[in-house]
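Every protein chain but one is kept in place in this view of the complex.
Right after this comes chain A.
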Amino acid sequence: MDATDPTDRTPDEPRPTTDDASTPAPEAVQPAAAVVDERAPKHLVVVGGGMVAQRLVEAMRDRDAAGEWRITVLAEEPRAPYDRVALTSYFSGRHPEDLALGTPELWADPLVRLVRGDAVTAIDREARTVTSTSGRVEHYDHLVLATGSKAAMPPIEGNDLPGVFVYRTVDDVAELRGWVEEQRERWSRPVRGAVIGGGLLGLEAAGALQALGAQSTVVQFGTHLMSAQIDLGGGEALRRLINSLGVGVRLNTATTRMRTNRRGTVGRLDFADGGRLDVDVVVVATGVTPRDELGRAAGLEVGPRGGVVVDDACRTADPFISAAGEVACIQGACIGLVAPGYAMAEIVVDRLLGGAATFPGADTATKLKLSGVDVASFGDAFAVTPGALEIVWADPVGGVYKKLVLSDDARTLLGGVLVGDASAYASLRPMLGRELPGDPGQYLLPEGGGGGGAALELPDDAAVCSCNNVTAGTVRGAVTEHGCTDLGAVKACTRAGTSCGSCLPLVKKLVTTELEKSGITVSKALCEHFDLSRAQLYDAVRVTQLRSFTDVLARFGTRPGARGCDICKPVVASILSTTAPGHVLEGERATLQDTNDHVMANLQKDGSYSVVPRIAGGEITPEGLLVIGQVAKDFGLYTKITGGQRIDMFGARIDQLPAIWKRLVDAGMESGHAYGKSLRTVKSCVGSTWCRFGVQDSVALAVQLELRYRGLRSPHKIKLGVSGCARECAEARGKDVGVIATDKGWNVYVGGNGGFTPRHAQLLAEDLDTETLVRTIDRFLMYYVRTADRLQRTAPWMEDVEGGLEGVRAVIMDDSLGIAADLDAQMALHVESYEDEWAATLADPEKLRRFASFVNAPETPDPSLAYVAERGQARPATAEEKNGYDDGRSGAVLVAGTTLEVRS
C-alpha cells in the first residue's frame, strides 16, 4: 500500500503512464570488437525495435539454449517493442504500457541488450559494423534489418500543415489525441476530422477519431473501402456499416489540396471533382513505405516498389545480413502484416542456429479491428485462381455480405470475404486449401447452418493462430499431453491467441471439445446438488423470487433428499443476499454461511478470528484510532494495518466476538465485511483537500462509494480505489473498480486484480461526473454479481463476458441487453436494505447464542489456544512451543494473549 502519502513522490517525477524511465542515455561509444574469442557468443545485431524484432529476440532466447548468440537491438523509438497492431486500442483506454509485448524478463536476459532511442545511420559491410545517431559503433557477426515501414505521405499540397497526422506509432497516436482534444476546447462545435485512405488502417483511424468525439469522413481514392482485401460487393456492404456508425464515406475521390484556416492549421480539403470538406484534423492512412534506406545506402538490392530483397531464407545477397518484416521484399513484395513478419523472424533464427526453414508464402488473412464492424478477408479473396468459383450470400438489410472462393470442383476452400458477420472466420481460415466437408453454402448461412464452425473438425496441422503459428494439433496437445484444463492454461502453454486474439473463439472451442473427449467435465454445474452454473442459478432464483435455500433446492436441485454442501450453500446465500436481502444469520440463511460469515470475523490458522471495523476510504478520526487501540489492548489482540487502509485485530476467540463488537458498535463503528465475499474497501489517496497535486476530492468519493456498496455480497471479494490525480497513489488500477480524477471529472477503470494473477484495470469511461460515475459502477458491480462464476474475480469474468471489455461496456453504458434499469433498481434495493450486521446481531439474543465457545460451557475458552510474545505482541504458539520439543526441551513461555482480564 502506501503510496498514499503525497510527500513520497516528487513533483517532477514523470507521470507513470510514460515509458520506462530506465531508458539509457546512449551509452559511451564502444570500440568495435573486431577480434572475438572463439568461445564467446557471436553477436547478432537487430536494427529496429518493432514487433518483428521482439519476436526474433524471443525466438532466439527460446531456442538458443547453448547461448551461441548474444543480441543487441537498436531501436529508433524511445520504448521497448509494443503491439502496433493494437494501436487503436490506445483510444479505448489502454495505456502505452499495456501495449508492451512479451515479458519484461526478456530484456533483462544477459544475452539481450535493448538500446532505445538510438537509430542506426549506416552499415559498413566490409568492417561488419553499424553506426548509430549517438555515434555508437557495433560490430556484428550477423545483422538483421527489421526497420519496418513508415507511413506513406502522398505528395498533396499542404500535407505538412499543423493538424495533419499519420497513424503508425504510439507517438503519432498520442499527438493526434492531443490535437483533437485541443481542437475540442477551441471550437464550440464537434471537431471535424477526415481520414485520407479507406483501407484497414484508415477505417481504424476513423474509428479512433470517433472515439475521441470527433466527426469523421473517410476519403477513398478507389471504388470501395478496403479495396486491397475485399471485393466490390463486400466494399458496398462495408460502406453501409461504416455509415451506420456515423462515419461519412467519399469514394472515387482524389484529394488535391489541404488548405489552411485563419489560424494557419489545416482547415479544408479540396477534391479533384471540385468538392471540398471543412476539417480541423486530417489523418493520412494511404499505405506504408518500407524503411529500406539503410539497405539502399549499403548497396543491397531493393525491390521495384522498395524493400530489401531477400530469398526464402530471409537472406540478402550479403551472407551476413538478413531482413525480416515489412522492410523485407520477399517473393517479390513487401508484406504489411504482422503474421508473415513473425514467420520471417522465426526463419532468421532457425537459419542462424543451423536450420533450413524457408518462407512458406504469406498468410494475408486480415480482420478489421473496429468496434461494431466485422470484416474479414483471407486467402484468394478476389478469386484470381484459374477456374475459381465464388459463392456469395448477401443480406443488404442486415448489412451482411459473405463470399467463399472455392476450387473449380467447388470443394476446396481458396479464400473468402466476410462483412457484417465474420463469426465463421476463425474456423474457416484454417481450412484454407482443404476440402470443406458438406455443402459449402452452409458456412455462409446465418445460425444453424454450421456457420459458427461447429461442423468443422480441423486437421491437426491446420494453423489456428497465425500470429504465433500454433496448429490445432498443438492446442489439442496442450489438453491431452500437458494437462491444461482451461483456456487460460492453453494460452500460456501454446501462446495461441496471445497476440491479436482473433482466433480465441476457435481455440476455446478446440479446448472444450478436447476436454470433453478426455472425459473431463467442462460442465459449469456448481456441485452435485445443482446442475446449473452460478450465473444460471442466479437468474433462476431472481426470476422465481425464491427466498430460502430449501425452496431453491427443491425447485432447482438435483435430488430432493440432499441438503447441499460447502460449495452450493454459500453460493445460494450470496445470491439471496442481493435478490432477497436479509441478515446473514436470519433463519435458515445462518446454515448456509461459511464460518467467516457465520460469526462475521475472519478465521485464522489456530481457530481464533480477526476483527476489522469499517474505516471507509481509509479515513479515521483520532478518537476512532483510540477506540480500536483500546479494544485491542483490552482483549490482548495483535494489530496490523491491512492492505485496504484499515486495522485488523487478530486473536479474538469466538466467544469474545460479541463483547469486542459491543465496544466497537457503541463507539459508532460498524462491520467492515473483511470476512465476506463482498465489498471490502475503497482505498483512496488523500486527494485535493490536502495534496498539492490532487485535482478532485478522492477521499470524499471513496467514502461515498464505500458506504454505498458496503455489505454487497458478490461471487468473490471486491475492492475499489479512488485516486485524486493521474499520479495514482491509491493504486486504483489494481482494483476491481478504479477511479482516477481528471480535470473534468472521473475516469473509471474496471477488472483490475491483485492476488495470484495481477491485472491492470481497463478504462471503461472517461471524464464522468459523479452521478454518472456512481450509476456506471452500480451497473458494473451488479452485472458482475449476477453473471460471474463462483469465486471468479472481475478480471477473468470480463474475459468470459462475450465481447470482453466492449461487451461489458455495451451492457452497462449502452444498455444493449435492456437490463440497465433492472440493475439500477437492484442496486437501489441493496443500498436501501443495508444494515450493520453486527449491530443487528448484538440486538438479538437468539443470534448471540452462536458465539458460545462450548454449548455446555459458554464462558470457557478453548483450552488449546496459546500465544507467545513477539515484537511486543501476541502470536499463536507453534506446536513445539505448546507441547515441548522432540529433544526434550520444554516449550516456550506462553503469554495470556487473548485471555487477559477485560475491563468492564
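Note that a residue touches a chain if its C-beta (ideal position, glycine included) is under 8 Å from a C-beta of that chain, and two chains touch if they have at least 3 such contacts; residues count from 1.
By our rule, contacts and distances are computed from a predicted model.
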Should one name the undisplayed chain from "ABC transporter ATP-binding protein", "Rieske domain-containing protein", "Copper oxidase" or "Heptaprenyl diphosphate synthase" using UniProt, the answer is "Rieske domain-containing protein"
Touch with the missing chain holds, among A:Gly438, A:Gly607 or A:Gly803, for A:Gly607
Contact with the hidden chain, among A:Arg63, A:Arg125, A:Arg240 or A:Arg850, goes to A:Arg850
Contacting the left-out chain: of A:Lys569, A:His760 or A:Arg786, that is A:Lys569
Where chain A meets the chain that is not shown, the residues are 528-529, 559, 561-566, 568-570, 588, 590-595, 598-599, 603, 605-607, 654, 849-850, 852-857, 860, 862, 864, 879
